[in-house]
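All protein chains of the complex are present and in place, except for one that has been dropped.
Letters A, B and C mark the chains in the order given here, with residues in each chain numbered from 1 onward.
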Amino acid sequence: MLYRECGQYKTSYEADQAVFPILQDRIGIATILVVAFIILPLTASNFVISSVLIPLLVFSLAAIGLNILTGYTGLISLGTGGFMGVGAYACYKLTTAWPDVNVVVLIVSSGVFSAAIGVLFGLPSLRIKGFYLAVATLAAQFFLSWCFIRIAWLYNNNVSGAIEVPTRSMFGVAITGPTADPVTRYLVTLVIVVAMTWVASNLIHGRIGRMWMAVRDMDIAAELIGIELYQTKLLAFAVSSFYCGVAGALMVFLWLGAAEADSFNIDQSFLVLFMVIIGGLGSLIGSFLGAAFIWGLPIMLRAAPAFFGLSIHAATVEHLQFMIVGALIIFFLIVEPHGLARLWQIGKQKLRVWPFPY
Amino acid sequence: MEILYKILIDPFVQMVAAPDLLAQVVWEGLVGGVLYALIALGFVLIFKASGVFNFAQGIMVVFAAMTLVGVYEILRGFGVYPTDLAAYLALALTFCVMLVLAVAVERLVLRPLVNQPDIILFMATFGLTYFLIGFGELLFGGNPKVMIAEQLHLPRGAIELKILGGFVSLQKVDIAAAVVASIMVIMLAVFFQSTRIGRALRAVADSHKAALSVGISLEQIWVIVWFAAGVVAVITGIMWGARSQVEFSLQVIALKALPVLILGGFTSIPGAVVGGVVIGVGEKLGEFYWGPLIGSGIESWLAYVIALLFLLFRPQGLFGEKIIERV
Amino acid sequence: MTTVASMQPDTIPKLLLHNAVRFPARPAIRHKDLGIWQTWTWTDVHEEVRALALGLEALGLRRGDKVAVIGANRPRLYWAMCAAQALGAVPVPVYADSVADEMAYVLDHAEVSIAVVQDQEQVDKVLSVADRLKQLSYLVYDEPRGLRDYDQARLKSFVDVQASGRLRLAAEYDASASFEQSVAGQNGCDLAIVLYTSGTTGRPKGVMLSFDNVLISARNAIAFDQLDENEEVIAYLPLAWVGDHIFSYAQSYAAGYCVNCPETAETVVEDRREIGTTYAFAPPRIYENLLTLTMVRMEDAGTIKRAMFGYFIGVARRWGEKILNRQRVPLTARLLYGLGALLVYAPLRNRFGLSRIRVAYTAGEAIGPEIFRFFRALGINLKQLYGQTEASVYVTAQPDGEIHADSVGKPSPDVEVKIADNGEVMFHSPGVFLGYYKDPQRTAETRTADGWVRTGDAGFFDPVTGHLKIIDRAKDVGRLNDGTLVAPKYLENRLKFYPNIKEAVAFGDRRDYVCVMLNIDPIAVGSWAERNNITFASYAELAAHPLVSDLLARHVDEVNRSLAADGPMAGAQIKRFLILHKELDADDGELTRTLKVRRGFIAERYRVLVGALYDGSSAADVETEVIFEDGRKGIVTARLKIIDMTTYAARQPVVEKAA
Partner (left out) sequence: MRAPAPDQTAASEVILGVENVTLSFGGVAALRGVSFEICKGEIRAIIGPNGAGKTSMLNVINGFYQPQEGRITYKGRTRHTMRPAAAARGGIARTFQNVALFAGMTALDNIMAGRTLKMRRGFFWQALRHGPALAEEVVHRRKVEEIIDFLEIEAIRKVAVGQLPYGLQKRVELGRALAMEPDLLLLDEPMAGMNLEEKEDMSRFILDVNNHYGTTIALIEHDMGVVMDLSDRVVVLDYGRKIADGSPEEVKADQKVIDAYLGVAY
């Protein structure tokens, strides 16, 4: 209905291969970007920005990272939290070691470290598959969170055992640390996330993306067309962990402002995994939708009783929240195992063929 | 050189120096291992029969324990007396609850998700975990409870063995746990080997048609295995609860079962046991003798690393069937 | 008009040079090939055609020679026509789906010396009859696929021919000049093209058209509909059909607009949507199919959506036409229509690929008023025109705002139309053909000494609107034994207006009453059957199903009722009908290549059935020989039920309101 593709014809492969070949999609994306970059910063309250929008972006990025590994390459990982942690601690070390280097540069480059660690724990992926591999990543998760506690050097031996984000500014504006204004932090996060999403989509739509998906869909056939399974899987691990690492760094530096080992425990890994599954394996949009759902739902649930003027004990709400999230996860897996992304696709298809059913 | 010595030689020297201590550590590990094995057992049962990797096994243990204690308290509240009667009544009721749970899971989760890829079912059990945590806490409150060990007439106190030129103390509860575990394993083995249903369950692992030919519907089989897993969970809950206290954070021990499964193979009951023991002992030894070298707490990951290294050499586990890739 | 025309280039090759200067960078033709719309500007086309022309000349193509063009709508085949014309040779497009034998006749009769063909399939066909073609010296093929092991002596690849042409351009200093000379050397009255019309009877006739015929008609039409170089048309109808020749070739050169060639036959709808044609020309069945498709698909839609769709289509049927004709309508209607446009009409146009349509013509057959109004109601400016190959298409057309579902409009610019005493429509125009190729006798039969052409159609001018109405082929208009007038085609069209009825053949002339044979529409009836869970394995089985015959009986009954109110036609109501066991098929000679029924042939072929229809028997056995795609022959047998209908007394004719 909204999609009127009549008259949209392609005279070049560049146009035909474009990520958004349909005009209406391009318009849609443009609108979203305008809203994200201009409208929200102007309208949203500090609370919304710093405890809804920023985390949403951070988790979306982590979800994209995990999606590259699990959704596009078909390798289950339970180590996301750990890899995020590596990013965070690396960034902390970097910023404290080189106070005057631009913090944004450091945030992004801290991904390199988690990438390295990711590859290290990806090494077994040649021999082992499926749940067995999940265990390998679980090893990574527990080993890393152990490191975050035991290796005092990581948090510069401070007594609290936590990492405190130092104030760093860019063009004279504080963008990290307690003094940084939420909107600034939001915008910085947004820029990084958008840029990295763009890169991810580039990779996925090109040769590398096809290699990943080939490995995922039918590794035998992939090998047959000359794809080196091992290298491809490791590359996926590297890129995936890089994204998670940066997400971790963002989480500490632009969202929480401080963190300790616990921020990167197994629960974090599961949280991101949920986002990917609910959002839809093998879909970038899904990563965002999933993050929004998993992160947004509890917030709404917490708000709900007050909204309906009920006074329920906080603990009870907490418990109900667990139940509802759990139930919803199952519900979603039942109604649409391919996640929100698929729902979106179906909806879009319906609009394209409207008024016909097919 | 120095460090190499510390790693390669020193620990063994210590072991020889104080064999009683070694024995103690091994025993501790053994007991821990038994409990791991019990949880792994739950996994294996379900994985064998329905190919589902049941992450919820951990929470089922806690839930079972919580229910047991909770129901007991309620019964006491109604003034059921004597206490042991209440306790056993509670136990019976708990089994019923687990049966209900099994049925519910089959109806509400497994049946709608039949023929979905493993990862999806895996995630579903996550959802289940979340739900049970919330549900359990809602019913029994978030704070820890004490297992009704004595009401169930579990032995208490310890046996002091004077051996190896020193003392080795064995908690009676632990012995009981070991015994119960072994009994249960044997029962299950018998069940699988020589009952019709057992054979059916084994068949399911290979092909669903085979199972139907035995005359049992897939649904029934699922209910049965989940109930069996539930029973195992109750036992595990009691044993674990008797050693420490019953709290929801316990559910992470489910993750401990993973390396055990890796060692034992996802489909082998004896494997689960052996794996459990190996991990348990290995963990304790590592923690006790090597831990200090690199800051303690290595328990938390040692098991996984052991499993991982093991994987690289034998991907299908100790007792798992060899996987041949057909093209 | 003529005066204006005479100042402009008077041949198509001249127009090519003209356009290369006028619109050097504008797209002249596109082809969806290798997944994208490959585009050629007028400059490119000029270059391509020149290269090809010089190449063909090198192959010995001379002024007056005939060049057969065989294949689907591809840029290269259109260029071949222009290249031939540039050399003063005459292109002869041939229906690509005609069987080897038909093809042999045309190629031989036209004395074709070079055939430009699309692919292996066509090469095989031509080679299979090569021994009967004395004149044929070369086969130029576009797609080399599968031709590698062929004896190359008489085969030349299109690319090579062009290459040799380019070589000449490089080598011979005067090559380009000689090309332009030969272009300049011709003028409007020269023979431009020979189009073979598969007449309803006998062998095809080669209609000779001059550049003037083609171009003046084309220009008049362009002026008539205010077309310009911005139009986009989709070329998917047979090259050999005059319609395609005018709309996708002559008018494109005259107006300078872009012609788009679809990727394959299956993807036409998709490709049309991608391009978004602004100017379209199609026989009614294309629109019928669109409508049928729509209705069938909407049947599968959800209840709410179906209701919504139904409601707004209602709104459209009520107001759409008026709004399109700029008549006054209440505000509420406008608002409702606006909402409908958002929810239904615009999306539908989009699905049809007609979002950008400015003018759409239907011609060649009568179109069902329902279908016609449906499209107009959606805001698509669908119009009817009445044309003939002999007239270079245009005889009459409907001017914007003067649309009547049951008329074919007013005489086109420069065209005079008169009705002969026997009711036959005759015309006189600059488009009047030069004659039938090598057939002065039949030429004389058709064209009077003073240049009037007999259309062979019976019709009359509506006294109210002054629009021409066509009843039937003049020779087909017959009388029942009791003297009442029967116009079989008129009946057939009335019947075919029902989506369930694909084809109808009516009999009655010199008989006691009217009978018809029906063909069910497999898509429409098929899905109807599914909805009523009627199972069927084959077309024949479906056609023979009692419930299906009931369904069609209802349609026939409605037709009878409406006929009763139809003045002169009231007497010719349908007494008996049967449903044929197989689809009428051009390959079996039952339809013409333009898919018109050949009543005579059918009457002959199904003698048994016709007999049964009139001897009162309740059923008839039939045995037919059919020709399969691969040329093999087979026998189909069936027992057909004959249904009796009730007829109604004539009522006072009600004048049909326009829309």
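Throughout what follows, contacts are C-beta pairs under 8 Å (C-beta built on N, C-alpha and C of every residue); 3 or more make two chains touch, one makes a residue touch a chain.
Remember, predicted model here, so these are calculated numbers, not experimental data.
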Residue touching the undisplayed chain, where the options are C:G35, C:G314, C:G451 or C:P546: C:G35
Given C:Q135, C:Q181 or C:T264, the one touching the chain that is not displayed: C:T264
Residue among A:I149, A:A162, A:V183 or A:I208 that touches the chain left out of view: A:I208
Of A:A152, A:V199 or A:A303, the residue in touch with the unshown chain: A:V199
Positions on chain C contacted by the hidden chain, ascending: 33-35, 145-146, 148-149, 263-264, 266-267, 270
Contact set of chain A toward the excluded chain (per top definition): 12-14, 16-17, 199, 202-203, 205-208, 210-211, 213-214, 216-218, 220-229, 235, 282
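Keep in mind that, in the parts below, only the chains that are shown with their structure count from here on.
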Intersection of the contact lists for chain A and chain B: none
Separation of mean Cα positions, chain C and chain B [Å, integer]: 78
Contacts with two or more other chains, residues of chain A listed in rising order: none
Multi-partner residues of chain C (each touching 2 or more other chains): none
Interface residues, chain B side, partner chain A - complex: 53, 108-109, 112-113, 116-120, 122-124, 126-135, 137-138, 142, 252, 255, 258-259, 262, 266, 294-295, 297-298, 300-301, 304-305, 307-308, 311-312, 315, 325, 327
Interfacial residue positions of chain A with respect to chain C in the complex: 1, 3-13, 15-16, 353-358
Contact footprint of chain A on chain C as seen in their complex: 30, 35-39, 273-276, 294, 297-298, 300-302, 305, 308-309, 342-344, 346-351, 353-356
